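These notes are about the structure you will find just below.
All protein chains but one are shown at their positions in the complex.
In order of appearance the chains are A and B, and numbering begins at 1 in each one.
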Amino acid sequence: MTTIPVLELKSVSKNFVGVSALKDVSLRVNEGEVLCLLGDNGAGKSTLIKVLSGVHQPTTGDLFVNGERHSFAGPHEALQVGIATVHQTGGTVPLMSVGRNFFLGEEPTKGRGIFRHFDRKLAEQVALEELRSLGITNVNDGSALVGGMSGGERQALSIARAMYFGAKVLILDEPTAALGVKEASKVLHLVARAQMRGVAVVFVTHNVHHALAVGDHFAVLIRGTMADEWSKGERTREQVLDLMAGGEAMGDLEDELREIRTSGSLVSRKVGEKYVK
Amino acid sequence: MDAAAASIKSLGGSVQWYGFQNYNNFCPDAGTLTKTIAASNPTVAVIPNWCPTTQTQYIKAMEKAGTIVVEDNNGATWKADGAVTYVGESNYAVGLKAGSTFIADGYKHEVCVNTLPGTITAEQVCAGEKKTTLAGGGTFKELDLPSSAHDNPSAVEAAVKGFLLSNPSVNAVMTIGPGDADAAAAGIASAGKTSSVGLGSWDLSTNILNRIISGKQLFTIDQEPYLQGYYGVMVGFQYAKYGIIPSAPIPTGPNVVNKSNAAQAKAGAAIAVR
Partner (left out) sequence: MATTLETPMFEKPTVKPSRWKRGISNLAYRPEFSVLIGFLAIYMFFLLTTQPVFHSLAGTSTWVDPAAELGIVAIPVGFLMIAGEFDLSVGSVLAFSSMFLAAWVGYFHYNIWLGLVLAFILSALVGLINGILVTRTRLPSFIVTLGTQLVLTGVTLGGSTLITGSSSIDMTATAPVRALFSSNWNQFNVSILWLAAIAILGHHILTNTRMGNWITAIGGDIETANRAGVLTSRVRIGLFVTTSLAAALVGVIQAVEYNGSAASNGQVYVFNAIIAVVIGGILLTGGFGTIIGAVLGAMTYQLVTQGIYFTGWDTDWSNALIGGLLLVAVVSNNWFRKAAVARGVKKGS
């Protein structure tokens, strides 16, 4: 690898009082690549996201952006160098319009001095154009309230917004977790489009199918350590699923379930049958 | 109150004063305050009985515990309550006096502005006014303001103005407090009726006296709160210490203050005896 990764962690550990949340984690993501970060609940994914997005500082280890060592005092500093995080809840305000949401905190203005005012038309126009460039075509009123949009469309708005304001790295925190199949596939399209535009994407999920659909590189986090990492095509779906569930544990579970189904002694009554002594 | 306290102090006693936080929950608060006074177990208590339903039980309880009770300001029920005497005026008498004063001055179509509907004080004033007004051949209406207008002079002004506009025959307005009088005066003025509508009120204030002197208000009924406090405390103290007491309640009012005696009242107010 000769390219300099956009974002890189080198043996990062993060300890909270008495608890070690991350142990010696290293990862890298290049321009136009999707790194899928897999892990079960409590594996340390949220801590890792917080380190990447500048909310937490690593206890030991280093973080590099475009090869330069960085230490963030807060999420705004990470944002300044182009690391944007889109959270599970979407990061949009439901009772505000598409245009107002898109430019929240970065509102375009017209006029000078006391005549300086929010350029609503421009905001709505740009927001719609950016949504369209991500393939969201059925939102065509920039003054419509975001609360009327679907979960996937709201994610698109957040992603479009992040890219418009110069995100080089997009961290997507479980963007498909709360969505149905159709909406989730919309979000996967978004990931692909962001990647095509040269953005490095860190896609955090516990859904193996979603990860395999869009990922270039993969990393699995188990109890705060990097359990495995590989590139596209190096593992089968089954291997990944086993790894995710903790391999052996999954085999044991299957055995136990089989036993419940076959042994008649455990089941004395059928559903609906009343217990009669 | 200070003059009474000074006198008592010179005779070797002490005076503790109790008051309200606000008037939004009047009768229950009056009951609670009376209970508090009873709990402090004083030798003498000088209390107005504004709300017999909430106060009387505690007044009787403190009498049972040996406290001598003098009712002041408001004590229509003083005998039944077991108080030794009453210092003040009857609210009903205030109303009677207001009605007869309006009639005597030729203002026969009256409205009583009640900003405290549901309290006996205000109702007695309006009831008294109604009696003498109707007896004198006039007409009477009562304007009850909702609690959302309470202590809000703008709302009182607007209500009085609206009432006068929709009842053009009314030419006399009675109010039950100085703040209400100020607001009603503004309402009468903005209805353009300062010269044709007479304003009466209860109690004194600088604004009221100034209006009476300049002819913008007809009269006010003075209940001499200074005398009530002073005599109330003195009578109670002397009864407790020497066993002497006036043979009848002391009527401190109602006295009418109008253009003829407003200047004198103002001089009294300046040294805090009115």
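Throughout what follows, contacts are C-beta pairs under 8 Å (C-beta built on N, C-alpha and C of every residue); 3 or more make two chains touch, one makes a residue touch a chain.
All values derive from a computational prediction rather than experimental measurement.
Residue-wise, the contact with the chain that is not shown comes from A:A213, picked out of A:V126, A:L179 or A:A213. Of the candidate positions A:V146, A:I159, A:L179 or A:M244, contact with the hidden chain is made by A:V146.
Check B:E110, B:D182 or B:E224 against the missing chain and you find that the one touching it is B:D182. Residue B:L143 is the one among B:I8, B:L143, B:V197 or B:M234 that touches the chain not shown. Checked against the hidden chain, the listed residues B:N152, B:T194 or B:N258 yield one contact partner: B:N152. In the full complex, subunit A touches the hidden chain at residues 75-76, 79, 85, 87, 89, 91-96, 98, 100, 103-107, 109, 116-118, 120, 135, 137-141, 143-150, 185, 188-189, 192, 209-210, 212-214. Against the chain not shown here, subunit B presents residues 19, 21-24, 117, 143-155, 157-159, 161-163, 165-166, 168, 178-179, 182-183, 186, 190-192, 205-207, 272.
Following the convention adopted for this analysis, only the chains that are shown with their structure count from here on.
As a whole-number value, the distance joining the C-alpha centres of subunit A and subunit B reads 72 Å.
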